[in-house]
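For this depiction, one protein chain was excluded, whereas all remaining protein chains were kept in their positions.
For clarity, chains are labelled A, B and C in written order, and residue numbers in each chain start from 1.
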Amino acid sequence: MANRRTKVLFFGATADAVGSRELEFSIDETTTANFLIVLLSQQHPALATHRLLVAVNEEYADADTVLTDGDEIAIFTAVSGG
Amino acid sequence: MANRRTKVLFFGATADAVGSRELEFSIDETTTANFLIVLLSQQHPALATHRLLVAVNEEYADADTVLTDGDEIAIFTAVSGG
Amino acid sequence: MSDADFTELTTEPIDITSVARRVVPPECGATVTLDGYARRLTKDKQTGETRETDHLVYEAYEPMAIKEMQKLVEEVKAEFEISNVGIVHRLGKLEIGETSVVISVASPHRRAAFAACEWLIKELKRTVPIWKKEVYADGEVWIEGEASEPPA
Partner (left out) sequence: MSDADFTELTTEPIDITSVARRVVPPECGATVTLDGYARRLTKDKQTGETRETDHLVYEAYEPMAIKEMQKLVEEVKAEFEISNVGIVHRLGKLEIGETSVVISVASPHRRAAFAACEWLIKELKRTVPIWKKEVYADGEVWIEGEASEPPA
């Protein structure tokens, strides 16, 4: 149980909102991406002003996905390349 | 009536067929582009092996168009630019 | 044709980037560009055989070709919601891989730019008096277009 960790990446508007491009979190076997978003939104209310998308290990994922040890999460706004 | 003349231009396959890029013809008030094509085809049978298009004064025209003094005719094959 | 549109014939190599850039008005965010180029392998339409081309030669009835290209620009701007159009066609001898034609369309809406560019190349191949000669190791032939009657 101990030492499960997940890396969370931020880009663009979400990086500005949390003031960081990468954070690490301890997780347990029930932690979801959405749980981390709620946690982060409490510390950084600007984050909650955006509609957020989630990727787990470089693939789009549902925010309810349960995370596992070593996962790389990314939290970002709707993409605007092109 | 005298001295009505028309310039006839050839391009690509038609220039090769008649061995010239430009010829001048005397015309009367009934001369059509088609008449010139028939005349030229007798002298240069290779011309008759092509389906020919006609332009009069830089505009597509019917081969039956009656020519007038000073007209610039062009006789060429279906275009193949691009 | 507005001042921002252009139709040109050139015997110099064509740079796609600069054609695409010249059609851009400040409010547009995208251009669609068609470029054709001299290809090495062509299929004979009668025999179905593949021939290897050494180089191409393009020839135009220049003043009429410019007029016909300008007509296409007028028509496409009347028909589609686009900003600017540029058409540049190469003439003379082209080595394999060199650009023969570039058509660029700038538009506030991508869809119109794609549709307009596609229409322009189709019509250019049908109406603009330019001819292509394919030169092979053992001969050459002036390619004749597919139009079955004079363009309207």
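Here is the rule we go by: contacts are C-beta pairs under 8 Å (C-beta built on N, C-alpha and C of every residue); 3 or more make two chains touch, one makes a residue touch a chain.
Just so we're clear, the structure is a prediction, and the values are computed from it rather than from any experiment.
One chain is not displayed; in the complete assembly it touches the shown chains A, C.
When the whole complex is considered, the residue among C:1, C:28 or C:147 that touches the unshown chain is C:28. Within subunit C, the residues in touch with the undisplayed chain are 15-17, 20-21, 24, 26-37, 39-42, 97, 99, 110-111, 114, 117-118, 121-122.
With the whole complex as reference, residues 9, 11-13, 16, 50-51, 53-55, 58-62, 74, 76-82 of subunit A touch the missing chain.
Simple rule for what comes next: only the chains that are shown with their structure count from here on.
Chains touching both subunit A and subunit B: none. Subunit A and subunit B have Cα centroids separated by 75 Å. Here the CA centre of subunit B is 26 Å from the CA centre of subunit C.
The distance from the centre of subunit A to the centre of subunit C, each centre being the mean of the chain's C-alpha atoms, comes to 49 Å.
Counting partners per residue, subunit C has no residue that reaches two or more other chains. Those residues of subunit A in touch with two or more other chains do not exist in this structure.
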